[in-house]
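For this depiction, one protein chain was excluded, whereas all remaining protein chains were kept in their positions.
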Amino acid sequence: MTAALPRYARPRPDRLLGLTPAVWTGVLAVLALAALEVLARTVVDPIDLVPPTTMVVRTAELLGTAGFVTGQVLPSLGLIAAAFALAGVAGVGLAYTMWRSPWWRLALQPYLNVYYAIPIFAVYPILVVLLGTGGVPIVLLSAAFGAVVVVTNSLLGFDSVPEPVRKLARSRNLGTRRYLTAILLPAALPDIASGLRLGLVYATIGVLATEFILSTRGLGHEIADAYHTFRTADMYAGILLICLLALALNIAVGAVLDRLDWRRR
Amino acid sequence: MSAQPLIRSHDVTRRFGAVEALGPLSLHGARGEFVSIVGPSGCGKSTMLEIVGGLQRPDSGSVFVAGVPLEGPRDETAIVFQDSATLPWRTVLDNVAFSLEARGVARDERRDIARRGLETVGLAAFAAHYPAQLSGGMRQRVALARALVTEPDLILADEPFGALDEQTRLLMSDELLAVVDRLGCGVLFITHSIQEAVLLSDRILVMSARPGRIVDEITVPLERPRTSEVLSSTAAAECVSRIWALIRREAQVAMQGAS
Partner (left out) sequence: MTLSDSALADTPVAPARPASRGVPPPLVLGIGLLAAWWAIAALVDSAVMPTPVTAVERLLVNLQSTRFLDSAADTVLRLLTAYVGVAVVGAVTGFLLGLARFWAAAVSPLLYAVYSVPKIVLFPLFLLFLGLGDASQVGFAFFSGVLPMVLLVSAAAAAVPPLPLKLAASLRMSTPAVITKIVLPSILPAFAGALRLTFGLTFLGLLIAEMFTGVSGLGYELLRNVPLVRMGDIVGEVVLVILIALAPAIGLRTLETRVRARFGTTTEGDGR
């Protein structure tokens, strides 16, 4: 009495129709774009949906405009960089203080646990009233948005020093500073790196969202403005540009942070 | 010994991508016969076991179980996997009852049978525990009990005692021998321990380094039924040293291949 092996216990097929999953990913992406293109050129009103090819052309045009790059793109990138730096420094620093003081950690932990369940952007109006619509409230809010994910990951890293290594360090009488530089930071580095990676994503979201909601310039503002003034082609071009920038930023910073991660070597 | 062949495989091979994992390998086992396989790590023992269990298909060669060409898993075969494969969200009792549940045995009945199975492996007191509360060795005994309660005619066991300490290992071996004698089932048993193989088996197959083939076959000159006490006999000791001499070379080849 035997029956063929059921599907659920068979290993995942390597290929389908001779193509690997990665190739299928590409195929699906191209198909989706093509469908958009056809849709935009036939069924949907071209005012509402701009064909992807037109988006690309318009993005290139905008990037050729000096005012656009210096007036919108660079300010946004600057704010993202500032928010990311602040989130990174504050996040790792806060995590270190929490690691040093158990009381402090106990006190903060529940707040960190629910932090991302609370829509922090609710605070943005407060910052705007206090500090105006400039870059400062944007950086502060975006840094606050990104810092906590850095904190939790860094803590994970600080906690990851294996017990035997801790014992070894104690037996060698390493001082606090030597312990920090020789053991704690190197051990925590991979986790800190992945925290920073996420921190960058969060900081980017923070900057674009706050610009989008209420500000006077920047890429997020530009998209909101294009929407309000019915410049749909510009709006789509801006969205495409942001997608590309976010992707490039993630890949670039990810590559740098990967070099810090000894676990991947 | 081989009145009726229970397992018969002929020139079985298996490869994973570019890696030739197994064979060609031929073996046979009779009803009521206890056959052990020893061989260096990575030589394809688990792969062969899963092929006989119907969980993998050989790339070439044939496998017959109970006279029928094997297409997939069969009801009367019970497998004990190398890792214990307990389900963490079920109690120990319900883990053992799981194999009966899959057969559609009613709840109260399967729990009764499972309780008896747990007594066999000495875990009756842990019926209500969850696997995470048990040691690795205890979990492996749960998996063994789960295999035994279906009253199989063929048991395939992949290093079931690998995680046990020496004393428990000997006690469990005695239990297993008793159960196997009672059920009269055939056993294909993988182990790293030569001593364990000698204690349990009627026949021991020695596999080569990857791709694994049978390089030697030893009939154990010890009477059944037996208990762990036979290990202190000279016959057993001689058998152990003979097998060690045989697989020493294969183990060295495997270690060099791995580095």
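General remarks:
Labels A and B are assigned to the chains in the order they are written; within every chain, residues are numbered from 1.
In the analysis below, a contact is a pair of C-beta atoms (placed from the backbone, for glycine too) under 8 Å apart; a residue touches a chain by one contact, two chains touch by 3 or more.
It should be emphasised that the depicted structure is a prediction, and the values quoted were computed from it without experimental measurement.
Per the touch definition above, the residue from A:57, A:77 or A:112 contacting the chain not shown is A:112. Interface note for the absent chain: among A:86, A:192 or A:242, the touching residue is A:242. Interface note for the absent chain: among B:23, B:40, B:58 or B:73, the touching residue is B:73.
Listed here are the chain B residues that touch the chain not shown: 50, 53-55, 72-75, 77-79, 81-89, 98-99, 101-103, 130-132, 134, 136, 139-140, 143, 159, 162-163. Mapped onto chain A, the interface with the missing chain covers residues 3, 5-9, 11-13, 16, 21-22, 24-25, 28-29, 32, 48, 103-104, 106-126, 128-130, 148-149, 152, 156, 194, 197-198, 201, 204-205, 208-209, 212-214, 219-220, 223-224, 226-227, 232, 235, 238-239, 242-243, 246-247, 250, 254.
As a convention for this text, only the chains that are shown with their structure count from here on.
Work out the mean CA point of chain A and of chain B, and you get 50 Å between them. Residue ranges on chain B touching chain A, taken from their complex, read 54-57, 65, 68, 70-76.
Considering their complex, residues 1-6, 9 of chain A touch chain B.
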